[in-house]
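Only one protein chain is missing from this complex, and each of the others stays in its spot.
Per-chain residue numbering starts at 1, and chain names A and B are given in the order in which the chains are listed.
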Amino acid sequence: MTDAITIKNLTYSYPDQGELFKGFDLTVQKGEWLSIVGHNGSGKSTLAKLILGLLDFDKGHISVFGKKLSEETLAAIRAEVGMVFQNPDNQFVGATVADDVAFGLENRQVPSLEMPAKIEAALRQVEMLDYAEREPHTLSGGQKQRVAMASVLALQPRVIILDEATAMLDPEGKQAVLKTIKELKAAYQEKLTMIVITHDMEEAALADRVVVLDDGQLVYDEAPETLFLKGHALQELGLTQPFAMALQSALGLQNPSYQSKQELATWLSTLKA
Amino acid sequence: MNNLVIGQFVPGSGLLYRLDPRTKILMTVVYVFLLVFANNWATYLWAAGFLLVALLLTKQGLGLYWRGLKPILWLILFTVILQLLFSGGTPVLFQAGPVKVTQPGLQNALFVVVRFVLIVLMSTILTITTAPTAIASAIESLLKPLKAFRVPVAELALMLSIALRFVPLLMAETDKIMKAQKSRGMSFSNGSLVKRAKAVVPLLVPLFVGALQRALDLANAMEVRGFETAEGRTRYRELSYEREDTVAFFATLIFIFGFIWLSIR
């Protein structure tokens, strides 16, 4: 099986600043749901920008489905990898919701007659079809982010990167976006590789695998079930534990295992004295 | 600022909404151009009649247009007074010291008001019934011949539509930064001109920085969605002449001939 994304021996420095990544390696498997977490400035978002060729790295290589990222393959790789950014306002190109979804299709020179069906399908997937003719300033942050997801989906990418897509949203907006992510993953299964960059641990816990970055170093790379046992170590990295794990730690349980609050509550009820 | 009707798109379903934006732009241009030559009451009446038909075909309440006119009433009043006081001729209708109002002056003033109002209303009809993007692509299409002179028409049109898209956002941002600096004691109202100009810096710098950040973010978002150049992209909203446009075309022709006949009669 080909890997979705392979990063080998990557070296990158910010302009006028020290090295961020030095000999960095990471492999993302096809169909995987990966979370990348770390405090602000740990290099999470920079990594996403490097994968999409928005920043140039100094050494090493990045390949997407076996294709090595270079000037020549850039367009082909961007056709495979879609990205949703943090600020809902700054990625809305179109004058209306439908126009925004159309923007990528227009760039890819999809014939005009084929566009309405694709736009409709994409908006339906994120439950924003009723808003097709709305202008961006009449939408909430969560709605704008779902439109951004539709804009990416319309291009049928094999990988979607969400770069702190919920960080600027209110709780309702955040829940709506998370619900959409879950539905997409359920609908596409192995056909869609999902990379979620976040500093929200509840969000990270939804992934199959979590990678923790600290100043460009990969500190942990494991399943959320085991990662979130490391309460104190996570704190040192400026991160927190999801609630259910934190409570089990506080209760002094040696092998906390219940990830969802509901499961934990049910289990605790059976232990009631 | 939200009450400004001129330049605002108001979604609706009237016949004028279905016209090709190019048709509407050309009609508006022809209309405004002709009005400059209006020279008697018959021509104004004819032009007003044409406007009224267009207005009704937008299926928007007249209240909307009234609100559009209201903010510029003082401007109209000002022009009227200038016209009244500074046109000569006879007979004199009214005189008080150096101030005198003559009959040609009065007539001129009334003509200016009517012309002004008609032009404003016609442009308002255009913007109310046409989404900003449609205006941008119509301009692009109408300016296509300029491509022969290496004018980057497609880029300019895209820039225009993105600029229009960011207007509400920048207005909100301006409001927020203004309030933040007011909370820190900023005031515009006192001091010399230099002092007042300096007082604007805390407003302008954050606005520029913010706009720059938005531009960088937007460039990234556009690039990852496959944007390379404005040239050669397909169109979601294709402009196409329909039967309604032909009807509008003939209506405009009738208007033009009627107008010319009335003005040389």
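As a working rule, a residue touches a chain if its C-beta (ideal position, glycine included) is under 8 Å from a C-beta of that chain, and two chains touch if they have at least 3 such contacts.
The definition used in the following text is that contacts and distances are computed from a predicted model.
J.: What is the missing chain called in its UniProt entry, if the choices are "Phenylalanine--tRNA ligase alpha subunit", "Cobalt transport protein CbiM", "Energy-coupling factor transporter ATP-binding protein EcfA2" or "Polymer-forming cytoskeletal protein"?
T.: Not shown, but named in UniProt as "Energy-coupling factor transporter ATP-binding protein EcfA2".
J.: Pick out which of A:N40, A:S70, A:Q109 or A:T226 touches the chain that's been left out of the picture.
T.: Selected residue, touching the omitted chain: A:N40.
J.: Out of A:L54, A:L129, A:A167 or A:L184, which is the one that touches the chain we can't see?
T.: A:A167
J.: Residue-wise, where is chain B in contact with the chain that is not depicted?
T.: Residues touching the hidden chain, for chain B, are 2-3, 67, 173, 176-177, 179-187, 189, 201-206, 209-210.
J.: By the contact definition given up top, give the residues of chain A that touch the hidden chain.
T.: Residues in contact with the chain left out: 39-41, 140, 167-168, 170-173, 199, 201, 238-240, 243, 246-247, 250-255, 261, 265, 268-273.
By our rule, only the chains that are shown with their structure count from here on.
J.: Mind pulling up the chain B residues that touch chain A in the complex?
T.: 11, 131-133, 161-162, 164-165, 168-169, 172, 213-214, 217-218, 220-228, 232-238
J.: Which of the residues in chain A end up touching chain B in this complex?
T.: The contact residues of chain A facing chain B are 49, 52, 54, 75, 78-79, 81-83, 85, 87, 89-96, 98-99, 102-112, 115-116, 119, 133, 135-137, 148, 151-152, 155.
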